[in-house]
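Yeah, one chain of the complex is gone here, protein chain that is, but the others are all in their spots.
A, B and C label the chains in the order they appear, each numbered from 1.
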């Protein structure tokens, strides 16, 4: 076991995947010489060379579009989009091509492709560097979306995502890049199905907090801070598909669910979860599913982001409301 | 009163708006000489000339990006994207610019801009011509989204959308373009707030069907076909913002809600509605909110679309389930 | 825009069927090759007109005719090696023919029984791409893969005059140029993007676009199968030799409607069409091979008969194309098991079974 930051764990995941499989390439803006603006790809150029670590032109549609072509050729590109807010120029390629080529070709084209996307706020950045666009992609059939919350998961899940034959959008909670945690660098990636399993990260009896990526730590902190209620925390890990068995089992145990994410609540992935749980656990729920998330406004200037993002207080306030039913 | 097709009513709405206000421009692919692939803009070039009816190059990001510049200059462009499936190359301009420039400029830039987008399936088309991308935009703060279901609404709502100072995404249910209905061409556009009002289009007592655009006719047909239950049908009309007062009042009256849309259920706008209604009407709901919509797969080849799209049977099957609680 | 016959246009076979020399581009076809090209052109035209007819008869939802562009498509496809990959738009029926795709697969796509229709690897032909321009980036990425594999394959990617305005196409130029990717950008400038004439997309001839990205651009008479084959062959060899991309603009004309849904009388004169009819891509080959004795009447008649057989096979085959099974829409969305897809598949199957029980 090594103790690594999430950024380093991701880098180790990439180099392990590249060592395991010569078809794996890394591509994106500044991923080579610089090692990425977050240094996730640091060292890869030196180890694997320019053919496998590609500093691309500054054009996101081009990154994804050429990655699609490389995947058609049998490569397994791992394409980095530098920040969440810059994924939109590639939206067409992702939704109309990446998500559909396996289907369109009735399975004859392999679309083994990972899109790494640093997401979320809390780093005091300028506009377009703090967004959480997961709901757009979760509404796009053909994609799989996963997001780790710890360095250990970051290492394993990235390797599984790269090994997976389907296109995977890999969301990296950028404000947790510097969190440290244990990583077993010697472990094999394990069964690919594990990639789509949610995990109960804290057992509790009164209510379930469902969260992912950057909000897992926040929810754990909230649960620990709550001396009155015994809160269960579930890390969704996979956003598409959702691991409904694990989620529903938790809600059935606790009877109450609060979904927490950074994206605006309106139209966010919490809506899908709430709608599904409300239907599936109709008789078990003791309160409506509540959602805590960003407000329905564009991500605010950095000096307001703490108010925008869910924090302990906002989460526990929602728990209060859930318990009051 | 004239009896017009929806396509013609939209064309009349455009020419009325252009006559009312010289700042209004129409732009898009094939909107001029051809009059649009659905003939919605037929006649506008002859009446208003090339400066106000612009056949643009074949580039959607360019259509929206230049429309933004025209809006900054004080024009009120009505930009057409030819089909739902081709809005994605413009996704960046829509989400990061159109939706935010009023905010970014603290109100000093006017973003009076309408994006017309024919949406939905049922016309036997090839891929990318039958999509319902409303949920992407409803999760994008800064936009307003409306969609008419009748020629009368098409005429009035388009004029209101054009008159509105905020950017409005105007979804046109393309398979209803040839539906006929009464249009009062002499009527003034009326108060802009009306644009965001849902409408109870059929009163009923047993359950509410909430729908919009192309599904309104389908839901009305279903309600009429149902001889056992007395179904209320609500046309949402505005998808962002949702007219919650009208929607919640209906659910409180009937106690049951089935939301019907063409887009995939997973992550669709129905999820937001279900989540909100489940919370707001927690004590009034007699069954979970059920959703009927497309499956979570890319829109299928035309020969399967009838099975993909919600129809009378699928809607009434959901009503059966709702009534069984 | 320079008309056919102007100095910046490569032409090797005149509309009258006379071979002419070009200072740079040369290609000698054997008699067999000439007959083969003629056969290609005739079969493609027959395929195309039959599909248009089938659409009129309600058998297809839509058809995008390649009428008038046969030489551009056949010439370019015949210039490739079988191992080269072609990326088409939605109108390259001529390339599909050359690459051995069953015409029924094209009909299936436009009938709406499939979203694709063939295995790209089997035919070296990617699937039709409907979102304008997207395939140009795929082609460049594929070519970057070839570079990594170190083979001498190359890529041919199609797009239209309208598509030249799309950002993705420009990005494809950038990626191809900086990577020296072995790709030929093959633009069929058929003068129209639905109702918009070329002047809505560019101020200058399209082949000159390449100069802005640092690679050569050539305009070729797109109705001259020989010139197209010569120029594309040359461009593919450049690609194989490591010199990177070339833009080939095939100057041609969309003789038919944009698609069967379109009504070109609303936006263009018949005079323009008449002028282009005199430059027909098939007539000149027929004139050449007949005059030079490469083909006799028996050969021409045999090709005509083959074309009729093809049409009959298309008619019969099209009507017999089965609708997909309902649950087929859930197949292949993912390469591996997906619980959401399974849930919905099960639901639909049970739901439809309910009707059968009720009905039966």
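Annotations for the structure displayed:
One rule holds in what follows: a contact is a pair of C-beta atoms (placed from the backbone, for glycine too) under 8 Å apart; a residue touches a chain by one contact, two chains touch by 3 or more.
All figures in this text were calculated on a predicted structure; none of them were measured in a lab.
From the set B:97, B:119 or B:150, the residue in touch with the chain omitted from the display is B:97, counting the whole complex. Residues 29-30, 32-35, 37, 55-59, 61-62, 85-86, 88-89, 124-128, 266, 295-298, 300-305, 307-308, 313-314, 317 of chain A touch the missing chain (whole complex, contact as defined above).
Along chain B, the points of touch with the absent chain fall at residues 25, 51, 56-57, 59, 61-62, 64-75, 77, 89, 92-93, 96-97, 100-111, 141-142, 144, 164-166, 192-193, 196, 240-242, 244. Touching residues on chain C toward the chain that is not drawn are 164-171, 174, 177-178, 199-204, 208-215, 244.
By our rule, only the chains that are shown with their structure count from here on.
With centres taken as mean C-alpha coordinates, the chain found closest to the middle of all protein C-alpha atoms is B. The distance from the centre of chain B to the centre of chain C, with each centre set as the mean of the Cα atoms, comes to 36 Å. Taking each chain's centre as the mean of its C-alpha atoms, chain A lies 40 Å from chain C. Multi-chain contact residues, meaning those touching two or more other chains, occur in chain B at positions 61, 85, 88-89, 127-128, 266, 295-298. Each of the following residues of chain C touches two or more other chains: 114-115, 131, 167-168, 333, 340.
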